[in-house]
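Have a look at this one before I ask anything.
Omission of a single protein chain aside, the complex is shown with its protein chains in their original locations.
Right after this comes subunit A.
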Amino acid sequence: MDPAKKYDLKDAVDIVGDCEDMCPEYERHEREYQNTLLTLEKIPGTEFVDHARAVKRYKRSAAGDEKPLPCDLRPPRVLQKTMDYLIHEIIAVHGVEDSHSFVRDRFRSIRNDLTLQNIRGEEAVKLHEPIARYHILCAHHLCDVSTVNAAQEVEQLRKTLLSLMEFYDELNAANIFMPNEAEFRAYHVLAHAYAHAVQIKFEKSLSPAVLHHPYMQIALQLRNYLYHGRRPDEGLRADGARSLHGRLFRLIAAPTTPYLLACCIHTHFVKIREAAFEAINASYCCGNQEKDEVHIGYRVYVRDLAEMLGFNDEDDCIIDLQYYGVEVRELPEGRIAKIGTRVGGKKTFPLESEYLHSWFVRRIANP
């Protein structure tokens, strides 16, 4: 082929990697020299690279970069080996939290290698699926770790899922059906639970087998509770969405709901609760505002709210209530929330809020 000549895009030849190690040889020496090796990649007690444990890092493609050489790209077989290593010898040994930044970056590099080689078939699916699961787990499990940004985790999750959806579509067109398709399409529904366009498009494209899969049915039920009865003309504004929160949190905590599906919806908790508080605020009466005494029939106990909205405990609920400017009062019978008067303008919680997390781990991880 003459590199100076123009060729048709369909005649393009995919580059095929032949790197047999988890990290290309050049990068190992380069990073040893640059001193950018991580502890997990060094020979313990030294600054030298451990050639068996270094893993190729993710590098954003930038203008001026040379085209990657085959010796710098790993074929699917090696990528699988890399992934097994990361899961069994890094995550399993060092824990999800401590290994997070390392594993996250190296998983990304696995996806990148696949993209560069234009591998989109079954092998790509098998490599993407665990990565998606990993991001779902981290978005939930590490959301109160200060070094982890849950929003970024969700971003990677969405990218991974998007690739997966494309792979499934292409495979389905060739009459190949992957065993876990329903599971990941279910995650996709929930990851984009507030994107109406995604929901509709997706609904139309489901094959009956995927649609009737128990995973998918639970995901759709969660989504329907989430969306329950939005105002007919609310348009695309997601934060106005009302949910059937009373049922939603029950279903999330139900033993029949798979753990990762529950993790997936956890990223929407802020919105769900905000909408729930609004609905409660509009419909509950907290008595005469002039008098200080709240009539006993109108009392809203914080413990009831905490139970209804799936909070860890009363204190967690109070943090949220105070955020919205709801007054909490101590009474001998328990703490009550003066909810039922209009609170000021809408505010949103930062996603990485600590208190969003703990209830979940307790309820879901140790049912």
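Everything below uses one rule, namely that a residue touches a chain if its C-beta (ideal position, glycine included) is under 8 Å from a C-beta of that chain, and two chains touch if they have at least 3 such contacts; residues count from 1.
The working rule: contacts and distances are computed from a predicted model.
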Subject >> Candidate names "Autophagy protein 5", "Signal peptidase complex catalytic subunit SEC11", "PCI domain-containing protein" or "Ubiquitin-related modifier 1 homolog"; UniProt protein name, chain not shown >> reply: "PCI domain-containing protein"
Original post:
Given the contact definition stated above, which residue among A:80, A:172, A:224 or A:312 touches the chain not shown here?
Top reply: A:224
Original post:
Which one touches the absent chain: A:208, A:255 or A:332?
Top reply: A:208
Original post:
Since one chain has been left out of the picture, which residues of subunit A touch it in the full complex?
Top reply: 196-197, 199-201, 203-204, 206, 208, 211, 224, 227-236, 242, 244-247, 250, 276, 278-280, 282-285, 296-301, 304, 307-308, 340
